[in-house]
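Complex shown without one protein chain; remaining protein chains in place.
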């Protein structure tokens, strides 16, 4: 790597040293043993809820062809513990912290967001309006454009920090939800959370996931997510964080070419604990080979 | 294989010798060289349109992790050629022919369906209201419940032969569309067509599919389809044909346990030309091992 | 929790359903404790997708060994790995067993592949001159492994099997109480591999007021404490607490575990 490269990207006013960050729920302080957190574009902890929550029935994970299904539920120690312990554990690193918020009602979203946004170390909020593991057969706030817009505009009133709406891919038109989030006042869009999925053990005839259905992630879903990033980029001017199935630098670049400004990496870390920084190195190598000095040049650079 | 097994299943009044049939578009007369068509539960030719159509730009296929994207478009020689050549080529086999219909308007659906249903060798119709390759950014009739209901109820007026609605998985609520199809008068539901997807060559920055986006099939999508079969089975009493990612007998059984009465196999034949009959043999073996004599016993037998 | 490429020295079938692998760790600069495990990548494909947790069966100066049951996709794929190839493994992960060097006698209660986890305890006990008694339970004699190793470590081994109709809980209880505890003071119990035998071990430990440890198994996502796939409940005074088997375990105090 010889030439100087500018890896900075901007998400809703937040300048990141590079576009690679962990996906919420697939990252934790324990990974410091394997990974240099200072090299991350941002730190995104597991979604937090207002009160402690136990999470879902077991088994909570199963694997499928080229991916996995999880139904952790938002097992959470509640916002108090989060502010007292989790944030300080991440605060010593250079990467800005983007807190992921989960809630069961609009009011709770506003409430938790207000508290989190007040904390000086939290530099942005990612609203997990797309978790398919909540009650109600996998339904999520982010499946409805009007609710999405309302929810975000209410959170908007309690903070000026960047708000990223994490969209669900389980919708007929992700464009419609993206536009609603933009109108609601979001500063960025995460495309996307997991696909709702299910697997059955044919020997026992029981679901492989305790909660019956769960969220599908990993390389298998990437072509669906790339399509959605591209679709959203056509209708919204907000920066997009691509998320779903990124295993390599080339996968991350593919999402950026489709329209993403940054990329989250989740499941890949389960296979390779240094996936986040390896992917960053692979992007740098690609830029070197292709004589790209500004990473921003990649964003939305698809040729049709 | 010692004990006698009853492999018959019923789809909308049509009794099939077994539940395994090809998925439309991934099957053709040429495959007779590799496969015994008499052992199929049904024969489902490529979707047919009223007039000849050229199909989409190339490349028309690309592969992804555990799957492929296609954008053939409905390359078709038109209904006249179909009735004069394709149907006779399939007519000599024992398996009933279910013709797949594609059209660009509601009227055309009715028109083509009426003509096809009049042909004595065509035993049922599958309405491809879900093809993501039509004009309009991947939109399909089957993305809208009201249109789905209207379309099917109009086709219902022109035939008493079984009508199967092939649903699209690219929707927020497949249950809603399934219920609409049932209310419109469908006799069966195909769950489902391909997921809309996209892949980009990071070296050229161009889409890997000439038509930019295409339909995603293969083992990667199976967990999404199994989930949808299960969801549809909860809200509709119509027989379901599971379709998407079946590679093995166990995959087919998984779909039946989730609620499918029959299973279509598409992409698997590209990897293994005898996939259809191999899958049937694997199901028989499973039944033997599990001392199941009536295949119908598997349908919807999931234990929650 | 580093990822390593370890050289595979051998990978052989040792009985109908079990395989045994030896890998070279001389270059890896790691310390491995009995009860810890590795997250093993069984093949270089995306199916099997996830890593598989495997305990260290024996810990030697330059090598570690795995004993594994061929169960599904992952372990089947693992049998294809040949000597000379490398094994992609992450670890050592988790908290292992604790062994009080002043203990006189300890009791191991293993069922099936649980022996793969407890053998390392016998090995450590032998080094510390602690005497081991071991109940080894399995479907059949063919499924009973490592008996000779355990005996080499000076363990006194009691075999029970379904095949012989000796593996029911009542009989195991009788062996422990009459054949072992009647003549010997057991200072600690270690168990792995069976819910029924774990319950039995728990109640005996409770009754005899001796400490015990159990190695738990849960389906894992990350194996790094990040994903909360592998949780189970343990007792904390009057309440229960959710812990992650991968990092807070897999070994827990026997009396704290809530048997489901």
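Going in written order, the chains are labelled A, B and C, and every chain counts its residues from 1.
Note that a residue touches a chain if its C-beta (ideal position, glycine included) is under 8 Å from a C-beta of that chain, and two chains touch if they have at least 3 such contacts.
Please read these numbers as outputs of a predicted model, since none were measured by experiment.
**Student:** Out of all the chains shown, which come into contact with the hidden one?
**Tutor:** The omitted chain makes contact with A, B, C across the full complex.
**Student:** With the full complex in mind, choose from B:8, B:121, B:154 or B:272 the residue touching the hidden chain.
**Tutor:** B:272
**Student:** Any idea which of A:41, A:66 or A:242 touches the chain not displayed?
**Tutor:** A:66
**Student:** Going by the touch rule given at the top, which residues of chain A touch the chain that is not shown?
**Tutor:** Per the touch rule, chain A residues meeting the hidden chain are 65-66, 219.
**Student:** Under the stated touch rule, tell me which residues of chain B contact the chain that is not displayed.
**Tutor:** Considering the whole complex, chain B reaches the absent chain at 25-28, 30-31, 33-34, 46, 54-55, 58-68, 70, 72, 75, 218-220, 269-274.
**Student:** Where does chain C touch the missing chain, residue by residue?
**Tutor:** Output for chain C: 45-47.
Methods note: only the chains that are shown with their structure count from here on.
**Student:** From the Cα centroids, identify the chain that ends up most central relative to all protein Cα atoms.
**Tutor:** A
**Student:** I'd like the Å distance between the centres of chain A and chain C, where a centre is the mean of that chain's Cα atoms.
**Tutor:** Whole-Å distance between the two chain centres: 36.
**Student:** On a C-alpha centroid basis, what's the spacing between chain B and chain C, in Å?
**Tutor:** Roughly 48 Å separates the two chain centres.
**Student:** For chain A, jot down the residues that touch at least 2 other chains.
**Tutor:** In chain A, 64-67, 219-220 touch at least two other chains.
**Student:** What are the residues of chain C that contact at least two other chains?
**Tutor:** Those would be 46-47.
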